[in-house]
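What you see is the complex with one protein chain gone and the rest in place.
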Amino acid sequence: MNIYLLQIINGIGIGMLYFMMAVGLSIVFGLLGFVNFAHGAFFLLGAYACYQFALAGLDYWLTLVLAPAMVGGFAWVIEKAFLHRIYKLPHEFHILLTVGVALVLQEAVILQWGIVGQNIAVPEALEGVLILGQFVYPKYRIFVIAFTAVIALMLWCLLDKTRLGSIVRAGSESTEMVSLLGIHVTRIFSYVFALGGATAGLAGVLAAPLRGVEPFMGVEALGIAFVVVVIGGMGSFAGALASGLLVGVVQSLMSTLWPEGARLMIFVAMSAVMLLRPNGLFGRT
Amino acid sequence: MILELLDVHGYYGKSHIVQGVSLHIKKGEVVTLLGRNGAGKTTTLNTIMGVVAPRRGTIRFDGKEIAGLPPHAIAEKGLSLVPEHRGIFRLLTVEENLTMAARRDSPWSLEEVYRIFPRLRERRRNGGSQLSGGEQQMLAIGRALMTNPKVLMLDEPVEGLAPVIVDEIVTQIGKIKESGIPIILVEQNLAVCTQLADRHYIIEQGRVVYTGSNAEFLADDGVKDRYLGINIAA
Amino acid sequence: MNASFLSQYRHLAMAVATVLLLPLVLTSGSLATEVLIFALAAMGCNLLLGYTGLMSFGQGIFLGLGSYAAGMALLHLRIPLIAVLLLAMVVGAIAAALVGWFSIRQRGTYFVMLTLAFAQMFYFLAYTLRDVTGGDNGLLDIARPPLVILGQRLLPTAGPWEYYTLVAVVFVVVFWILQRIVDSILGRTLLAVRDNEARAAAAGYDVRTLKLIAFMISGAITALAGALHAMLTGIAPLSNIEYGTSESILIMTVIGGTGKLFASVLGAGFYVLVGDWLSTLWPRWLLLLGMLLIAVSLLMQKGLWGVGMGLLQLVRRPGRADDAATQRSAAYD
Amino acid sequence: QSDTIELVCPVPLSGPFAANGKFSEMGVRLAVENYGKLLGKRVTYTTMDTEGKPATAVRKVQEAAQQKGARFFVGGILSSEALAMSKEVDKVRGVYMTIAGADEITGSDCNRSTFRWSVPTYGIIDQTVRQLAEKFPNAKRWYTITPQYVFGEGLLHWSKEVFKAKGIEHVGNSSHSLAEKEFSGYLTNAMAAKPDVLLLLNFASQSSDTLRQAVSFGIKKNMIIVVAQSAGLEQFESLGPDICDGVYFGLQNWHGVDTPFNREFVRLANVATKSDTNFTVTSTYTCAKAVLDAIKKANSTDPRAVIAAMEGMQYEGPTGIEEIRRGDHQVIKDFYLLKGKPKAAMKNKSDFGDIVSSGKSFLPVEKTFCKMA
Partner (left out) sequence: MTEPILQARNVVKRYGRFTAVNGVSIDVLPHTVHSVIGPNGAGKTTLFHALTGTVPLTSGQILVDSVDISTLPGFKRVRKGLARSFQVTSLFPNLTVLENLRLAAQGVDAVQALHPWRRPESFKAACETATSLAERLNLTLVRFRPAGELSHGQQRRLEVGMALAARPKVIFLDEPTSGMGVDDIGDMKQLIFSLRSDYTVVLIEHNMDIVMDISDTITVMQLGQVLVEGAPDAVRCDERVRSAYLGSMITGGLR
């Protein structure tokens, strides 16, 4: 097999993970209109929840359900306890608050699990590699691609095809009008924020066996999520998917073409997209 | 008596806008709130809906106190406001605008709304941002109907509409009235008001300064002159 | 007497007082200098956030570029201090024009994300162009030349307090200029752009140019801060251009309060000093900082400036409400 | 004047290298607590958070020097911050000892005030790559993964020298940024080049990430993996034995090496930190102790006298007798190569592998580019 083809496959694997990291940020942005800087911290929590469950000997498949649910629940609490009170303020306060939450969570993780990174074993059923000609690819990465694709489909149905999805989009314009229609919009905020947290948590769980856990992994994930959302178009679900894949593939191809500039090229790709489509690939004008 | 306001006061921050409004509306009735710009008509509606929290006074809906409830709770009970800015969701299509508001128990279905406003059916796939002013107004009213209102409040519903459409909307409001939904109408267009309403209130500086039946109002040029500045004689 | 004239000098007096007060309360000249340097950066950010409605998450770009520009000038060119500072400002303004050209088409949160992504891009650019920037090591051995004007040696800068004096002078001058700018026709027009871009365009304003100008002024000032910082530490490190720097500058600005220049001085002072203090208390001091940020966003929504004004009002004449109205009219007459 | 001698420990306590900072702090603390009185004065220390940023590090050094007149500094994990601080400490004519890796510290950027404990890149490669090249003469194809900064490039440079000398084919290199966490692209590339040996030149969590992902790609089965500069026990603990098994690691020190220092220190560390110490704790401890010893030897807290005492000083260190070379202020000491072993073979929880070889490899002072003023 051709090395570039392999890198593209690998890039899809990375890209699906990036999509998962970014989609929640995009959804939350879509409804609430601000950048959730605690998004990376939710990713971190998901990964550590996975670590903790693995220590406790819990089945990985159970973790895959439980951990995101817990992170989502936690996000819900954060929303209720803090964000709820400051929706009316300008966005800089939302950012300030979520930056604060991110810091607190990261440091709390250090206090609880220590500052040294830890390894998490790949679930037994997915151990080993798949042999594609002369090329091998870890089974677990294949699983991540497939699983994320299913989740993506579910999310898309939820946000585009249901009444809840309409409400979420409507709420991103005027919460007052939505509540005038008898919809408890602040409750929807909480749900969506929790959903965003849960997707980040899920990304964390999926990433943990690939990258291990360490307390600063959230910062990097947040950075990636930003770029993915900017390229894809804020609040756009399809955009997050397309641009997650784009970033993954660019990064992976660059590892062969010009490894020193792999990261830089992501941003060059971003500029190129911005130049051609100022609102991102799928951004609304 | 389906809705009743007693000595209601409403504020924007420190400015005291609604200064003790009392009014009521019965089943099947259409009443109007009239008054000059800035008199406090919109604010009164906002106070009823809880968008502006009433600081004093009682608001009873179906015999139950609703003052102090959040807007969504009030709306859920069956009070529905079509605001003067219409509040169309630009990111949603016409149809999504309608369906997102739909309640299962509402006698007003999508079909029903399209039947009244065929123009909406034509533009059902259009984004809310791509509607002309009149289309937006139709959509706003249609959407309010989808929520199964027990009292409908319309804030200047024919503002900016072409005369034919005004005719159309007036006819439709008439139909809504016949279906038994009581309506509070804020409107500058007296012709519309007098065609539809059973009673009128005139508000000035946040107080009700006149109330009378449609017939009384029509006959009393002095009132119109004094409170609304219409110089009929001229 | 003109009311805004008075208020202009009131703020300038506060800035001067700050400059005089810092040496009395701090024993480290470096720390005091850093406060002023970040105050400059925060004012640059405030010009965007408070006056133009642009929340820039890319101010680190200009701080970092200012550091690099000053570093390279001092390492490779033999030009006087003033020229170094001006050069840094020009570099900052050009970079701002570039970043701005891309990003100001966007509004609100999209703009935030764009500038943030740009911050990352410049970081990796600086990282990758090692021959110019020194990569991860940064530029080392940056000298601190004395202030020489027309062959006259005006100020030595070697000692910490000597350097503080230089920075203080720069700070006061920039504060005064910025105050003039925000009170000028341009400043007031920027406020209009912040409020409603479409209307500003329909009223005949070239919104993009206006925003670009604000962005460039901000970039120049932030780069100036970066140049001064490079001379303070003797290095132009990669971390100055990092996303974290942008974040800090924005946080300072918000904590101080937007829309008043002096508020940014308060914000920067608070952030730098509290950060310095907390970090000595506990290795996990970021936890405390995080809580502080949460507390500020929940409880102190007018920023430190607002808190200060609130206290002042309480002391001066408790319970006067019509103040706002007189202020408004004062702003106009 | 004052009745205390103060050590200042500027290390990253927050940010991605906070783990090392925390262990450094621990090392300094152990050294200070166990030192007792020195010249009749109490020894104290303060840790300062550099946040991993050179500028912050410099500013904090300035602050400590200005506020408290501090002159003795031990710390600095990252090459960039250590380089910057070394210059600042030299400006205030203090004493600075670090464990950071950049060759410049005792090379082209060396100065009177600065000392370095860790073996520089030349020695690391000599003790790992050269050893293994000799051990596996048939492994002729090597692939490298390198972080883009001085330390990584130093390692790459010397590796290439060895490759040339041994007739090894360097089949590829992937350089990556210090922010990288995703290595699958580089690994895919490496596998396509079909090397016999995969040489990881990155450090700390990045080498852990690379190693982990390499293992998941099944690379261990068909090539030898070498981590040139490992962080030691802390890294093995976080990776677990399954991943470390069979991998070669370069080490600055190892608690299992039987030296008087280790016998004493492992016991001490077990009391204080309930673990068999690790690279960062031990090395910073050693630095702090060396500085304090020098103060004792000089019988003065005048930095100039202390520097003089340090130059040429010999002391019991974790690798045995260690010596501070006068010409470039580099500590001359052993470097180890360890091979990870399977979980079943571990005799205790810290027994992750066996030392395969060790030795001292240093460039002569003339070749280090160090010119001291």
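Letters A, B, C and D name the chains as they come in the text, with residue numbers starting at 1 for each one.
Just so we're on the same page, contacts are C-beta pairs under 8 Å (C-beta built on N, C-alpha and C of every residue); 3 or more make two chains touch, one makes a residue touch a chain.
Remember, it's a predicted structure, so these values are computed and weren't measured experimentally.
With respect to the full assembly, the chain omitted from this view is in touch with B, C. The chain omitted from view is touched by exactly one of C:Ile181, C:Ile249 or C:Leu287, namely C:Ile181. Taking the complete complex into account, C:Leu191 is the one of C:Leu191, C:Leu278 or C:Met309 that touches the chain left out.
From the set B:Ile25, B:Met146, B:Ile165 or B:Leu185, the residue in touch with the chain omitted from the display is B:Ile165, counting the whole complex. Within the set B:Leu3, B:Ala67, B:Leu131 or B:Val208, the residue that contacts the chain not displayed is B:Leu131.
Contact residues of chain B toward the unshown chain are 12, 15, 35-39, 42, 84-85, 119, 130-135, 137, 156, 158-168, 170, 188-192, 194-195, 224, 228-232. Chain C residues in contact with the hidden partner, per the touch definition given at the top, are 2, 4, 180-181, 183-189, 191-192, 195-196, 198-207, 209-210, 213, 325, 328-329, 331-333.
One rule holds in what follows: only the chains that are shown with their structure count from here on.
With centres taken as mean C-alpha coordinates, the chain found closest to the middle of all protein C-alpha atoms is A. Note: centroid distance chain B to chain C, computed from Cα atoms, is 49 Å.
Annotation for chain B: no residues touch two or more other chains.
Shown for chain D are the residues that touch two or more other chains, namely 18, 22, 148, 177. Interfaces, counted as pairs of touching chains, are A-B, A-C, A-D, C-D.
Across the complex, chain A meets chain B through its residues 163, 166-167, 169-170, 172-174, 176-185, 284. Note for the complex: chain A touches chain D at residues 3, 6-7, 10-11, 13-14, 110, 115-119, 121-122, 128-129, 135-138, 140-141, 209-212, 214-217, 219-220, 223, 251-256, 259-260, 262-263. If you check the complex, the residues on chain C that touch chain A are 49, 55, 102, 105-106, 108-110, 112-114, 116-118, 120-121, 124-125, 127-128, 243, 247, 250-251, 254-255, 258, 284, 286-287, 289-298, 301.
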